[in-house]
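Complex shown without one protein chain; remaining protein chains in place.
Chain nomenclature is as follows: A, B, C, D and E, assigned in order of appearance, with residue numbering initiated at 1 for each chain independently.
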Amino acid sequence: MSEINAPYASCIPEIDTVVQKLCQTESLSKVWREASSGSSMPSLHVLKEIMERLRAIIFPGYFGSSVSSRSVRYHLAANLDSVYHLLREQIARGLAFADAFPADLAKQKREADAASLALLDRLPEIRDLLAEDAQAGYEGDPAATSPGETIFCYPSMYAMFHHRIAHELYELKIPLIPRIISEMSHSRTGIDIHPGATIGKNFFIDHGTGVVIGETTIVGDSCRLYQGVTLGAVSFPKNPDGTLTKGNPRHPVLGNHVTVYAGATILGRIFIGDNAVIGGNVWVIHDIPAGAHIVQGRSDA
Amino acid sequence: MSEINAPYASCIPEIDTVVQKLCQTESLSKVWREASSGSSMPSLHVLKEIMERLRAIIFPGYFGSSVSSRSVRYHLAANLDSVYHLLREQIARGLAFADAFPADLAKQKREADAASLALLDRLPEIRDLLAEDAQAGYEGDPAATSPGETIFCYPSMYAMFHHRIAHELYELKIPLIPRIISEMSHSRTGIDIHPGATIGKNFFIDHGTGVVIGETTIVGDSCRLYQGVTLGAVSFPKNPDGTLTKGNPRHPVLGNHVTVYAGATILGRIFIGDNAVIGGNVWVIHDIPAGAHIVQGRSDA
Amino acid sequence: MSEINAPYASCIPEIDTVVQKLCQTESLSKVWREASSGSSMPSLHVLKEIMERLRAIIFPGYFGSSVSSRSVRYHLAANLDSVYHLLREQIARGLAFADAFPADLAKQKREADAASLALLDRLPEIRDLLAEDAQAGYEGDPAATSPGETIFCYPSMYAMFHHRIAHELYELKIPLIPRIISEMSHSRTGIDIHPGATIGKNFFIDHGTGVVIGETTIVGDSCRLYQGVTLGAVSFPKNPDGTLTKGNPRHPVLGNHVTVYAGATILGRIFIGDNAVIGGNVWVIHDIPAGAHIVQGRSDA
Amino acid sequence: MSEINAPYASCIPEIDTVVQKLCQTESLSKVWREASSGSSMPSLHVLKEIMERLRAIIFPGYFGSSVSSRSVRYHLAANLDSVYHLLREQIARGLAFADAFPADLAKQKREADAASLALLDRLPEIRDLLAEDAQAGYEGDPAATSPGETIFCYPSMYAMFHHRIAHELYELKIPLIPRIISEMSHSRTGIDIHPGATIGKNFFIDHGTGVVIGETTIVGDSCRLYQGVTLGAVSFPKNPDGTLTKGNPRHPVLGNHVTVYAGATILGRIFIGDNAVIGGNVWVIHDIPAGAHIVQGRSDA
Amino acid sequence: MSEINAPYASCIPEIDTVVQKLCQTESLSKVWREASSGSSMPSLHVLKEIMERLRAIIFPGYFGSSVSSRSVRYHLAANLDSVYHLLREQIARGLAFADAFPADLAKQKREADAASLALLDRLPEIRDLLAEDAQAGYEGDPAATSPGETIFCYPSMYAMFHHRIAHELYELKIPLIPRIISEMSHSRTGIDIHPGATIGKNFFIDHGTGVVIGETTIVGDSCRLYQGVTLGAVSFPKNPDGTLTKGNPRHPVLGNHVTVYAGATILGRIFIGDNAVIGGNVWVIHDIPAGAHIVQGRSDA
Partner (left out) sequence: MSEINAPYASCIPEIDTVVQKLCQTESLSKVWREASSGSSMPSLHVLKEIMERLRAIIFPGYFGSSVSSRSVRYHLAANLDSVYHLLREQIARGLAFADAFPADLAKQKREADAASLALLDRLPEIRDLLAEDAQAGYEGDPAATSPGETIFCYPSMYAMFHHRIAHELYELKIPLIPRIISEMSHSRTGIDIHPGATIGKNFFIDHGTGVVIGETTIVGDSCRLYQGVTLGAVSFPKNPDGTLTKGNPRHPVLGNHVTVYAGATILGRIFIGDNAVIGGNVWVIHDIPAGAHIVQGRSDA
């Protein structure tokens, strides 16, 4: 082409300066990931696909391809196989992420394979639990018109579907992946259940925004929570070196048939007895006996 | 191709076992949807498109195709026709979902058609209400710089846009669809307004996360709520057979110009008089007279 | 083709009626945007791309293309240049949106260009701050297993990444765009930080849903908040003409090492001294001295 | 908002004029589709999905999800069921499109269902034929390195995959859909095979662009064509009313092991004997005996 | 994070070397676009959307949203307005691309606006022509079952739809855009019609792959071509400076009712009389009288 005077391929000094600063060791080392041998981060995109396939496995007809009772078997099998393969890879990435030292890749692969199969094996039981949760939602909310409605559009069911999957992976000691799965649900529902929490049958959370359930919480059967409830820790013991002690039991234990109304806060490794009712906005840091009704004392003009 | 020894098309026994379990009647029947004659579930994807087209109809220029005052008419008409057709189909699916008995499909279609047209007919009034809500947001938030800013990016406007549409469909006695529409907004804003709630003019919710407004709530004109406010029910009467009584008035009635500050909880079919102010974190279960200021008594070291 | 009797291209009278109503001046003028000379609204789609590129710039390896220490420089430079160009255009749209009068387009372009470069210039410092926030999250949460995990999936990091970008644009007096960026984060995390808030180093919010931090809030270094905390205003002074006074200091000032537990509400231009601890659900409207521990008095059966 | 003088919602006269013209009966009736009772056009998008699923059924491992010999069965079943359902609907649309009179919808549904199942039933045989075609491609092209390479990226295989499916639907007397399927292949490969053509085993087309094979063509086993070959009709008999006679045999019949080189044109219901070789650019309108070699006479300076 | 020895943000020398070479003026200047003042290239993506909207305008019911005779008017108007705006911008980019000197941007905008409106104005006539082309396709192909089938899936209709639009823009002297539109069709159908070609009514191309119709070709009414036909130039006169003379009439003129069979080549500014028939593979470089039948002499063993 024709003659040009403009100097080609110069640069933008302001951008060069920023690149230079962002590439200096003192800047980059603060955020540099020291994972084992170049493995990739888990893919949020693939984990989303996995959860969608699992939802179609647990609740065929509600989610995933349209199926009839005569064809559900085919799609179950294909989805299970896809979940098996996709999850295996994501678990392996989670293991690599958490591994401080040069990883034994073959061992990671074996672990990831076993964990992926182990999750599949638990799915029938998870479906049973979720079906009971849906029934609990229907029975516990006067505005609900059928268990199917809770399956299809209640945030409680969305949160418990994620939690019951994430909890299995937590029990299998898989790092990172359970947390990502629970954050998917937290960001959508405002319900933050740590994958470590143990939750019994017939569980229902109404509305749900702002609920927090901590890592070592244990919830019995047929409990019900409302929006803004915290089942949290009261203090964090420290190790001799000043760092936090991780993993010790520090969240509440709820018995069966416990109801906790909106905004209540229950903190520490305390025990809430069967059939107890904790009123809205109440603050609880001591054990509560079975059958007790705790209410806030004041609310006057 | 060449000779192969590997047995083709065997299977993965672990997956076969899980398929088998998930296909047994005792497992599958727990989650099987008993809808009428094979109709599909409502499509979240299409409902999202419907809401986007409705937003472009209500707030042309802010959302949807770029339009001028000379071309807005063309896009309004096309969007209205598309909403009419798409919504009709989704409403019919909602009716089929809720129908316990073999459905009268022709009747469902007629109902869906009528409801879709009835919603369109209400849109001019809905626009008026939302324009006033935007003005209320601008006037009520010192950080707001124009009503247009509230239309374009305030969660309160997002929630009220969904609510005012969902409420119309609720009034038309359409099942499921209004609930899905309100959950779209709940998951995005953290504001959970039941489609049944009746909300007056000039309504504004600041911040909004954690707000819950129940099915039979009535809110007058020019009210304002802050984050974490609950307008809820205090107890659920049961029918003689032990199931919950559904649909009875059980949520508060707010007069005009009522302000409810962050975290306040107002429960039961009680009446909050005009111009009342309910302070933050306050717990209210009795009527409040007009003009009263309710505050929490304590906050000391 | 063959003879047809049906009249072509008639219309649907119900739709025509609604179009007519929605096009009347009294309806349309309520929602009509009076921006300068036909400029487009900011694009949420492009702003999302900008934030994704910025995340890949700040945390290479965690987000964006897979990079090694040898290739990170290339992708940093390309992402910076793309952000520069894309953001410049969005800022110009924001300026046009806010401009009541016929705009000086050339001046808007110059301002947008300068602001876009100014943001880039601040990125190294923003990365330092966010790396410290990640460390604070790891140290403050017993459930966290590494700073990398907080970078990759903690809502606090998501919120602070958006806030530290939005705050820079707020300081540059860019309208609308900072607010859109903070709403992106609010809708995903339930954490609502106004772009105007000034937040120190080592900041961490645990769980986060329902947190509100107002426009003129100042937070010192090494503070920690839990879910549902409000740092808000207590009342809004009005101008002589009855409109709200905008921009005056009306939110709290927190010193260093302040901890605020779940559901606490701190309102007004008050001062919370260094090392203070505000207990859960506490309501604070007066200054708190350094080192004080404020707790809620009651929580009994 | 504020006072505005500009008349809202006027119009663009030039556009109104064009709308008016395009809506007049004399314009619209020229292109108006007179299908039965409002049924939709076949969806190119869905037909593309069907063809992709069929490709994964026929050539697992090459196309579709990654499968092993242990999991291929699962994905085959799910893909078959999806093809069955999706194709049934598209066939019904094709039948509705072709139906001049008010359609018997139930009868169309039954026909579509039967045809969809009938196609599935033919898939094992179609796979055999295509596997032989792949072998023929490998053996016939010195540049091919394996039959797998021809399966994965040769236009001949793409064209024959589409043709062997389209031909089955043609044999089942399904309107429109076979033609759409063959055009998908025509537009991608430049090979235009009418769905009606009958093509034997071991068929290969090298390069392929410009090949045309007419509706009533019959090709024996082990034939090979090169680019630009036409197997066409020489003239079209007309009916007494002047319209073309449709469906009569008017294209060539090729025996077994016939080779036709680039650009050759073979026209009319003529017979090309076994093992004949038709040279490049040759023009053939009479029968050719078995074993003959036809070449172009001239090619001189 | 922890101590790291690896040098951060080094580089990949091989890539640096290639970047260096590709940025040198002698390399970059060979491909550098010298358009006026930083305007963008036309967007293939937007042009594709424009063509899809135009197809829905011309053939409502076949393409675009599902419409009835009662709603077609709404979608026509919205599509016309969108085409008007989108095309205006693309035409302006085409003008900027072609403009060697610093452009008069305001003048370009005015021209683009006028051209976009002028195209809309021609659409009713273009629809008439295309409807006649569809009828010609139906009447000319024994395999066609209805004019609607040709509209929906015949390559000839796809090509003529693009050509009749592109030709209008060519007549309006718009650079680049018509060529892009014709290449869209060329790459899909294998039919290469230069936007400059003038083509009469009732035109049909059967199969079509390989057809080439040059810039100054004139085709009368009711002509029909088959695959591989070239209507080309025989030689290109040069200017005194050795460059090609551009724009002079150099392609054939066909009368009415001319048929050209597959592979025929007609070259130069020659005249083919009414009702002439040019046989397959024939080579024509002289005028042909009306009614003549030209055939290839040889086709023997």
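The definition used in the following text is that contacts are C-beta pairs under 8 Å (C-beta built on N, C-alpha and C of every residue); 3 or more make two chains touch, one makes a residue touch a chain.
None of these values were measured; they are calculated from a predicted model.
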Missing-chain contact, candidates E:Arg53, E:Arg122 or E:His186, resolves to E:His186
Against the chain that's been left off, what residues of subunit D make contact? List them. 57-62, 66, 68-69, 72-73, 76-77, 80-81, 84, 117, 120-121, 123-124, 127-128, 130-132, 134, 139-143, 145-146, 148-149, 151-155, 188-190, 207, 209-210, 226-228, 262-263, 280-281, 296, 298-301
Counting contacts across the full complex, list the positions on subunit C that touch the omitted chain. 65-67, 71, 73-75, 77-82, 85
Missing-partner contacts on subunit E, residue numbers: 12, 14-19, 21-23, 27-28, 30-35, 38, 40-41, 97-98, 175-176, 179-180, 183, 186-187, 190, 192, 194, 196, 209-210, 212, 214-215, 228, 230, 232-233, 236, 243-248, 250, 263, 265, 267, 281-286, 288-289, 292-294, 296-297
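Rule of thumb we're sticking to: only the chains that are shown with their structure count from here on.
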Third chains touching both subunit E and subunit A: B, C, D
Chain pair, A-C or A-D, that carries the greater number of C-beta contacts: A-C
Subunit B to subunit D: how many Å between their CA centres? 48
Between subunit B and subunit A, distance of the C-alpha-averaged centres to the nearest whole Å: 24
By the touch rule stated above, which residues of subunit C touch at least two different other chains? 1, 7-9, 12, 15, 23, 28, 30-32, 34, 69, 72-73, 148, 190, 209-210, 228, 263, 281, 296
